[in-house]
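Every protein chain of the complex appears in place save one, which is left out.
Per-chain residue numbering starts at 1, and chain names A and B are given in the order in which the chains are listed.
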Amino acid sequence: MFKKEYVFYGSHADKVQALVSKFSNFSGSTLFRRNVDVLLFAPIVGFLFGKMSEVDKSKNRSTKIFIEQMIREDLRIRFNYQIITLLDKKNIIDDDKRIDSTFRNIEQEEAESELRRYNEYILGGVDILWEKLIEPAKLEQDYLNNLYDFLDAINDRYNETLTNDSVMDLYTLARR
Amino acid sequence: MQEKRSIEIDQKVVNRLMKKIILLEKRNIKTKELGYGQIVKKIKTIIEEEVECY
Partner (left out) sequence: MLLKSIRIINFRQFINETEIEFSIDERKNVSIILGENGSGKTSFAQAFTWCLYGKTDFKDSSMLNKVVETNMLPGDEECVRVDIELIHDSKEYNISRTQTYKKTQNGKIGSLPTSFHIAEKIKGQQEFLKNPELEMKQILPKELAGYFFLNGEHIEKLNKELKKGKSQEFAIAVENLLGLKAFLEAFDHFNPSKKHSVIGSYNSQYDGNSNKEISVLRDEIQNFQERINRINKRLPEIENEIELGEENCDDLEATIRENEKSADYQKRRDGLNIKIEYNKNSIEDETAVLLKNFNIVGLSFLSKSLINDALEYLASEKIVDKGIPEIHERTIDFLIKRGYCICGTDIKFGNSAYSNLNDTLEYIPPKSIGTIVNNFVIQCGELAKTPETFFETFETQFSHIRSYENEIEEYVSEIEKISELLEGMKDIGVYQSQLSYKKGKIKKLEDEKEKLLKNLGALEENLSRKESSLRDLALKDEINARVEIYKAYSQEIYDSLTEYYKHEEAEVRELLQNSINDIFRKIYEGGMSISVDEKYRIKVLVDEVKGFSSEIETSTAQSTSVIFAFIAGIIKLAKDFSVEESIDHELLSASEPYPLVMDAPLSNFDRRRIKTVCDTLPKAAEQVIIFIKDTDGDIAEEHMGSIIGKRYEFIKINEVETYIVTR
């Protein structure tokens, strides 16, 4: 389902480019290494912040992810889809439906709406990332600060109480 | 180029000199004491003295 070239369009293309651009003049001074990394982070971010954005084809700008990379990261891309879909109570109210969307329909080409939904999370995540990391940055060190603040906020909100152990317990539980 | 200087000649001096010189000449005519050069020298002395005197 995901093993094809992915293209960011319009403003999202700009934002993605910004996210992978060097904010300083040393190598390694990019927040995200590759477009595909953005693709991996974006849906999680978009889902955590509940942001969904439509494709912006208004401008004729685009930036893509080559199929080789898509194939390489397919597992994770798929995982992201699954986890988001599984938990997306807002958009798929019905549990069974959700489970189906998560696990069953994944191979089917007809799951266009699911893909669209997922894509909107991706784009939403791009927007969030850009909004949080890039936009407010004025100086070099702001990028890293923004990233820290971003992570810190997430940590506060979601991960505070989580420990590896507690998650592992759940894991054990989840596995018959 | 010599400046043409106007030299003031005091006529009284000239007259005095004339007398002196003629007297000298008269004397010398008699005495024949002084030769030409000597008389000339003497006359010049008389003139120069007279001119230089106040």
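Definition applied: a residue touches a chain if its C-beta (ideal position, glycine included) is under 8 Å from a C-beta of that chain, and two chains touch if they have at least 3 such contacts.
Owing to the predicted nature of the structure, the values given are computational and were not obtained by experimental measurement.
Judged over the whole assembly, touch between the missing chain and the shown ones holds for A, B. Mapped onto chain A, the interface with the missing chain covers residues 24, 26-33, 37, 40-41, 44-45, 47-48, 75-76, 79-80, 82-84, 86-87, 95, 99-100, 102-104, 106, 141, 144, 147-148, 151-152, 154-155, 158-159, 162-164, 166-168, 170-171, 173-175. Where chain B meets the chain that is not shown, the touching residues are 1-3, 5, 7, 9, 13-15, 17-19, 21-23, 25-33, 36-37, 39-40, 43-44, 47-48, 50-52.
Heads up, the rule we're going with is that only the chains that are shown with their structure count from here on.
For the pair chain A and chain B, the distance between mean C-alpha positions equals 142 Å.
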